[in-house]
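Every protein chain but one is kept in place in this view of the complex.
Order as written gives the chain letters A and B; numbering starts at 1 within each chain.
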Amino acid sequence: MTAPILEVRSVVRTYPSRGSSGWRKQYANAVDGVDLDVNEGETLAIVGESGSGKSTLAKLMLRLEQPSQGSVLYRGVSLDKLDRKQWRTYRRDIQAVFQDPSSSLNPRMRVEQSLGYVARRHGLAEPARLRAFLAGHLAAVGLDPPEQYLTRYPHQLSGGQQQRIAIARAIMLEPRLIVADEPLSSLDISIQAQILDLMRELSRRMNVGFVLISHDLNAVQSIAGRTAVMQHGRIVEIGRDIFDAPAHPYTRLLLEARLSANPREARTRQGKPLRTQARDELSAGSANMLAASHGESAEATVTGKT
Amino acid sequence: MNAMLDDAGITDRGDCDPLLDVRDLKVHLHVGDAIVRAVDGVDLSVRRGESIGIVGESGSGKSTLARAILKLLPNVEFAELQGEVRFRGADLTRISDGALRELRRRNGFSMVFQDPLGYLNPTKRVGKQVAEALGGKHDGVVSSRVQQLLAEAGLSDPAELARRFPHELSGGMRQRVMIAIALASEPALLFADEPTTALDATVQLQVLETLGRLHRDRNMAMVIITHDLGVVAELCDRVYVMRAGKVVENGDTIDVFENPRHPYAAQLIELSTRHRRGSTPAETKAALSTEALSSGVAR
Partner (left out) sequence: MSGERALDQQSFDPRWLAGPWRGFRAAVGNMLGTRHGAAGCAILLLLVVVALFAPLIAPYDPLQQAQASLSPPSWQNLFGTDNTGRDIFSLIVYGTRTSLAIGLGAAFGALIVGGMVGMLAGYFRGAIETLLMRLAELFQTLPVIVVVLFTVALFGSSFWLLLTAVILAIWPVEARLVYGQYIRLRGMDFVAAAKIADLSTAHIMLREILPNAIQPVVVQVALDASVAILIEAGLGFLGLSDPNMVSWGQLLYVAQDYMTLAWWTSFFPGAAICLAVVGLNLFADGLNEIIDPRMRGRAGGLQS
């Protein structure tokens, strides 16, 4: 299958925001004209800094938000024009994993309930076999013994276990695509590695695709096929080799900003001129003047976290 | 002012080495009926002008350790502290509140936290907050000193910035304001608890570079608490790796990175460097299939 499973077509998503004056209502484009195809089975990463619009883009793909302009298409049909049956397959085919696993599981429900509701909604198993079905999927994400986890509440689990359960909830529906919004950033590094391994394994075994939203270029590089770089609500660069041959200056800046994890290299650099210019002033919408003095346009900057 | 320090047993006039010496520090937290050994017998020392990193995953006790040293532990009645923390020769665990305040005010230690918004007063202009840290009124001398500090913390156009409120600044600028406030007391030792974790990558690098410059130019000792070995590689002369309340490995940063002795340290380093080596997809299952690594403290 080469046809894209999701197509994002000239999507703009606008939020009202208070301007610096505080009175006049202003509008900021969190997503500002994005075109993107997500192919079946591919792992597509979207990287960018806070305020780049990457999380909003994920919400648009998941239909948790609606575009102000443009449309998102599922297998060629716009999301707002899906008929009942198509909507149902859309809701099965596209699943999500969130950043903070402790809030993505209902704190008042046992794992069994959180997953059980979803399984029953989609008629995944006979009521009598539900428990075994759920246990099977917990085992598939590396929770062993699975029965032990079924009766737990989220707060009785570690962050990594919670994230595995969130992944189990997603793959239970045998989706074609999982939109993962910063699935690693609230986890410890050793757990991050495990979750990345799990994603790779799922991608290989079930040919499930991923849209991986992340600010962590290192994690992205190890898993992604294509990578899209977002800045100010736009995709500035997309491709398979942005790590080796970045074309856009912002991509180069992001790559350059990675910490090396090589103390020798860091020491030889010490005392030498700064690698980067004072760019954090640039990203502050309030500092237009400073930005102008650095020869960078400051219009349409969206500050703060989305 | 020195009388206060003399009372506290601080006798050095700038030559005491090590600057900070922690011996067998234990912090036991009472959580319900259980006792959590958050810090379980840690030895640590910081020489003058040295920068060390304390690295560990969540639950390793690194933040509790820092807070215990700084005497910032909340809910003191639930925490039990044992051991010795000598700063410039004086035992901080026994020091009077007045002497502690004096140490925070002048040539002692300062701190920078992960979330500057939590520590900056939202209703006061940035310049005023720095001036308050200087202990003076907002007169001409102070205000030029304020601008000097803001500039030293890497903020361009400090005169303009001093008039702004914290919420008008970006995350990186706020963290720089925190650094300026911390510098006001001319500290011999700067504690930074996850100073760049909340920042974007490009901003993170600049703030780290600023910290590195201050460390060198002022010969200021630093303790960086972080979960990110990249930050350690960037900034720290020596590193302590913590796990479950204990230091499992410590030494010169390059030595530890290149020849880690403890398997846990080795694993952390392997994990944080492997994605950075370029396009090795690294199908390493790496004995990580269980969550044994994720701190022994079950929640």
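Operating definition for what follows: a contact is a pair of C-beta atoms (placed from the backbone, for glycine too) under 8 Å apart; a residue touches a chain by one contact, two chains touch by 3 or more.
Please read all numbers here as calculations on a predicted model, not as lab measurements.
Asks: From the listed residues A:L44, A:L79, A:L173 or A:I189, report the one that touches the chain absent from this view.
Replies: Per the contact definition at the top, the residue touching the missing chain is A:L173.
Asks: Of the listed residues A:R120, A:R205, A:R240 or A:R264, which contacts the missing chain in the full complex?
Replies: A:R120
Asks: Contact with the hidden chain only, please: which chain A residues?
Replies: Looking at chain A, the ones touching the missing chain are residues 62, 64, 87-88, 91-92, 94-96, 98-100, 103-110, 112-114, 116-118, 120-127, 130, 151, 153, 155-156, 166, 169, 173.
Rule of thumb we're sticking to: only the chains that are shown with their structure count from here on.
Asks: Can you check how far apart chain A and chain B are, centre to centre, with Cα atoms defining each centre and the answer in Å?
Replies: Whole-Å distance between the two chain centres: 31.
Asks: In their shared complex, at which residues does chain B touch chain A?
Replies: Residue list for chain B touching chain A: 57-58, 154-157, 160, 164, 168-173, 199-209, 212, 216, 227-236, 253-254, 257, 267-269, 271-276, 278-286, 288-289, 291, 293-295, 298-299.
Asks: Which bits of chain A are touching chain B when the two form their complex?
Replies: 20, 49-50, 142, 155-156, 158-161, 188-194, 197, 200, 215, 217-219, 221-223, 243-244, 253-254, 256-267, 270-271, 274-276, 278-281, 283-284, 286-287, 289-290, 303
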